[in-house]
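Following this message is one structure expressed as structure tokens.
All protein chains of the complex are present and in place, except for one that has been dropped.
The block that comes next holds chain A.
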Amino acid sequence: HHVKGRQRSASIVTVEPVGGDSLEEVLDQNAYKNINSEWVNYKGAWVIHPVLIIIGKIMVDVIPGMHQDASWTIVNLSYLLISYIMFHWVTGIPFDPDSHGGAYDDLTLWEQIDEGAQYTPSKKWLICTPIALFLISTHYTHYNPWLFAINFTALLVVLFPKLPQLHRQRIRFLYRPGYTSGAATPAT
């Protein structure tokens, strides 16, 4: 894996491509359907997002003294946080290391969906849901500038890695080439 840009340690931000198209990786990936990421296309996998949001909203509203704008902000931020961790932080497949031989170890769930194809229906839904939730939350926060800024920033942070240009790219801060964490598979 080579790092784009200057390779001196003075670089604050570098972009590193991960994954690969080597023959072994392609063969390992093609041997099985990736059931870790296939479920986003199954029946009910889209509906579960609004259902979980509604359940979360109800649970947050139960807290006494909760205002609607705080409640919607909390729900918005929690959904973005959980979906970020699930789709863009954790890499690899948490079972069956023999079947795929580590071919997906560097890929997040987003990059595994639909075998890396872009602009697929599931990806479009997963982009629209946080946007819709953000719009609802801005309505209920009455466009308060502070809350708007928080929600908007969070939305951008979550939407940024979903861009097709960032497919299999990692943004690293103060990256030192040659330093590895030592773990072959990602940390929990």
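Going forward, a residue touches a chain if its C-beta (ideal position, glycine included) is under 8 Å from a C-beta of that chain, and two chains touch if they have at least 3 such contacts; residues count from 1.
As a working rule, contacts and distances are computed from a predicted model.
Within the choices "Tubulin delta chain", "Sodium/potassium-transporting ATPase subunit beta", "serine C-palmitoyltransferase" or "Interferon kappa", the name that UniProt assigns to the complex's undisplayed chain is "serine C-palmitoyltransferase".
Taking the complete complex into account, A:Ile48 is the one of A:Ile48, A:Met66, A:Ala117 or A:Ala132 that touches the chain left out.
Here the missing chain is touched by one residue of A:Gly92, A:Pro130 or A:Pro161, and it is A:Gly92. Only one residue in the set A:Trp39, A:Trp89, A:Trp125 or A:Phe160 touches the chain that does not appear here, and it is A:Trp39.
Looking at chain A, the residues touching the absent chain are 23, 27-28, 30-33, 35-36, 38-39, 42-45, 47-48, 51-52, 92, 94-97, 99, 101, 182-188.
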